[in-house]
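Below you'll find the structure, written out as structure tokens, and then a few comments.
A single protein chain has been removed from this complex, and every other one stays in its place.
Naming follows writing order (A, B and C), and every chain is counted from residue 1.
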Amino acid sequence: MHPGKQTFENKREKLYAIIFESDTVGGKRFDIALIITIMLSVIVVMVDSVSEINETYGSLLYFVEWFFTILFSIEYILRLISIGKPAHYAKSFFGIIDLLSILPTYVSLFIPGSQNLIAIRILRVLRIFRILKLVQYMYESRVLMRALHASRRKIEVFLFTVLILAIIFGSLMYLIEGEENGFTSIPRGVYWAIVTLTTVGYGDISPKTGPGQALAAVIMIMGYGIIAVPTGIVTVELSHAGKREHNRVCSECSTEIDDPGAKYCKNCGWKL
Amino acid sequence: MHPGKQTFENKREKLYAIIFESDTVGGKRFDIALIITIMLSVIVVMVDSVSEINETYGSLLYFVEWFFTILFSIEYILRLISIGKPAHYAKSFFGIIDLLSILPTYVSLFIPGSQNLIAIRILRVLRIFRILKLVQYMYESRVLMRALHASRRKIEVFLFTVLILAIIFGSLMYLIEGEENGFTSIPRGVYWAIVTLTTVGYGDISPKTGPGQALAAVIMIMGYGIIAVPTGIVTVELSHAGKREHNRVCSECSTEIDDPGAKYCKNCGWKL
Amino acid sequence: MHPGKQTFENKREKLYAIIFESDTVGGKRFDIALIITIMLSVIVVMVDSVSEINETYGSLLYFVEWFFTILFSIEYILRLISIGKPAHYAKSFFGIIDLLSILPTYVSLFIPGSQNLIAIRILRVLRIFRILKLVQYMYESRVLMRALHASRRKIEVFLFTVLILAIIFGSLMYLIEGEENGFTSIPRGVYWAIVTLTTVGYGDISPKTGPGQALAAVIMIMGYGIIAVPTGIVTVELSHAGKREHNRVCSECSTEIDDPGAKYCKNCGWKL
Partner (left out) sequence: MHPGKQTFENKREKLYAIIFESDTVGGKRFDIALIITIMLSVIVVMVDSVSEINETYGSLLYFVEWFFTILFSIEYILRLISIGKPAHYAKSFFGIIDLLSILPTYVSLFIPGSQNLIAIRILRVLRIFRILKLVQYMYESRVLMRALHASRRKIEVFLFTVLILAIIFGSLMYLIEGEENGFTSIPRGVYWAIVTLTTVGYGDISPKTGPGQALAAVIMIMGYGIIAVPTGIVTVELSHAGKREHNRVCSECSTEIDDPGAKYCKNCGWKL
């Protein structure tokens, strides 16, 4: 093999370990730097949308915006270079998000009309999900995920029931209250029913007539009882998830692992 | 027996299995098709109630409405034919719902005044409960139902207590705040108390005076503590329901079934 | 002993068993009749406070009101006669409530100005607590009461912490938002903080400035986490209360009672 090519291959692999993985020192540092940069860029996009700040610090924010765009562009190119299959990455969920988070700033150079383009830039927020990907290495989030995954179907059944109840109650309220009291259509009534069942209660639409308020009271008390169901589901699953996690066994010597945070087997030193 | 009659009886039974049961391939396909049709027709009724859409697509929606009405009419007739006791079905809960969900469209041909008839058509929504009937075959909903059924009486006692508290606090607020602050009658005060105790909090009625706000604060903190009770009840029951379900035993060879999703006994292959 | 006096004493005891106790057939019937009468009279007082109904059916409601007042007066006199120590009853909580629930109607004969007197009549609502007294004989409410009683002190500590947090956050919001945004005084700020921490959220007072909304967001997320605490407390205690109740033992033969609804010991037939 050509020695120059091998050097390149070596470098590519090292780059890959830094950018895509997080079990090396360099990889961890890159991840932390990336998280901070994403958060700062998200704050800039958020702050930029406040019209008073935009008017005063507009040009500064414009400069900072370009700084982050160029930084993320370099990162995007490095990702394309370092990975074995660039096309596969470019078509993946995070590949598209990464591209969408830098494109709007470039496009705004050619097509004026900044307002709508600011909007698209917000998609950069989705890059935060990368952080969630890192979070999943933590013991705590693993237990939470396991509990939510185990209770997934029960919660689906529950949410489906809530939706049907909302359609029925929303339609009933549309009949009782009518358009003159803000229930202008059935979808609006369903929206109101969800606002009420979930105990959010904006008050933008609220029953005015006696029978409407009586039905609303029934829905609220029902919602009060219903909220207990997902809580019960998740609690029971969390209790199981915790227990299962505690009963880990070393895959090398079968010693039971009592410490949930343990990284090595206390008996044989095997990396867990 | 007359062979023609027997053929008819055979066909009737096959039809019955498809329409009323769901353990044959045909029955399952019919159920899924029915669920989709009901949901589409419900969406049409919902969308039709939005005045902007009604003005633009009114004639299209009118046609789609008739399409669903005729479809459900055929289904209703098939149900009457296939079942052994048509009168018994026609008088049952779902029989009446099925009739009420097609009648309004026919009646609207003879009596004009569409607004009120749209209202009655919404009863079609109740047909969604058929889906709930199917849902009860699922393991997840069975556990939920069992837990809710077991905690039924505790929740009744709890809701009764909440209602009495709402009457007492609603009356007190009517005394303290009076008609000039929106508490125009005791029922309205009780409505407000339920809105507050359930933490919905519309804000359409809210205390204005100092003593009123002080009492409201007490009610809110009380409601905060009270919400814990149904959650506790359901959690404990769910925990029991889950355990009982896990301890299923094969009715053929008495082997314990550990996997809740198991369809066959792992020991003797008996269909559970 | 004079036989007439003994007959009276016998009658008094029978009357006492009917009015004050509920383990005889007559006692149970009296209790049920009383509950229905109290509820009807409460509904009359509630309905009477609605001005439209009062204008139309005022004279009918006036008659019904007198009917209930005379009925409760007879009941009050019977209670005084049947009990051994009338003065003790008259001074007890329920004795005072019983008197206050009939007095306003009589007083209204001599002093005109019905509006305020209607108000006092509402105290009749408190008689509903008698029903709660009966409720405590039920298995379900006994378990609930036990759980709430066991978690009493933990909930007190929790509510005290919530109150201190509300004072601190309410004061901070008064500083940040100021009088021009509806936070006219610290008590009003504390009221707002309680409305927010308990997730009621009327919206009658809400932060308008940026820093105010940021602090509000922190308080809301905190309240979101805090609501978990009383739920956790009650759930754990309910789980224990249920277990203790299940481990009942027959006081005659010490057999364990598995069925919580059992009225007789399955071993020796002893009435539990």
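The rule is short, and it goes like this: a residue touches a chain if its C-beta (ideal position, glycine included) is under 8 Å from a C-beta of that chain, and two chains touch if they have at least 3 such contacts.
These figures come from a predicted structure and were not determined experimentally.
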| item | value |
| --- | --- |
| Residue of A:74, A:107, A:159 or A:218 touching the missing chain in the full complex | A:159 |
| Identified contact with the non-displayed chain, of A:46, A:74 or A:87 | A:46 |
| Candidate in contact with the missing chain, chosen from C:37, C:54 or C:184 | C:184 |
| Contacting the left-out chain in the complete assembly, out of A:61, A:78, A:200 or A:222 | A:200 |
| Residues in chain B touching the chain absent from view | 199-203, 231, 235 |
| Missing-chain contacts mapped onto chain C | 153-154, 156-158, 160-161, 164, 167-168, 171-172, 174-175, 184-187, 190, 196, 199-203, 206, 210, 213-214, 216-217, 220-221, 223-225, 227-229, 231-233, 235-236, 239 |
| Residues belonging to chain A that touch the chain removed from view | 42, 45-47, 49-51, 119, 122, 125-126, 128-129, 131-132, 135, 138, 140-141, 143-144, 147-148, 155, 159, 162-163, 187-188, 190-191, 194-195, 197-204, 227, 230-235, 237-239, 242 |
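Just so it is clear, only the chains that are shown with their structure count from here on.
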| item | value |
| --- | --- |
| Rotation angle (°) superposing Cα atoms of chain A on chain C, nearest 5 | 180 |
| Far-end chain from chain A, centres as C-alpha averages | C |
| Distance between chain centroids, defined by C-alpha means - chain A, chain B (Å) | 31 |
| Approximate Å spacing (C-alpha centroids) for the pair chain A, chain C | 44 |
| Residues of chain A whose C-beta touches two or more other chains | 199-203, 231, 235 |
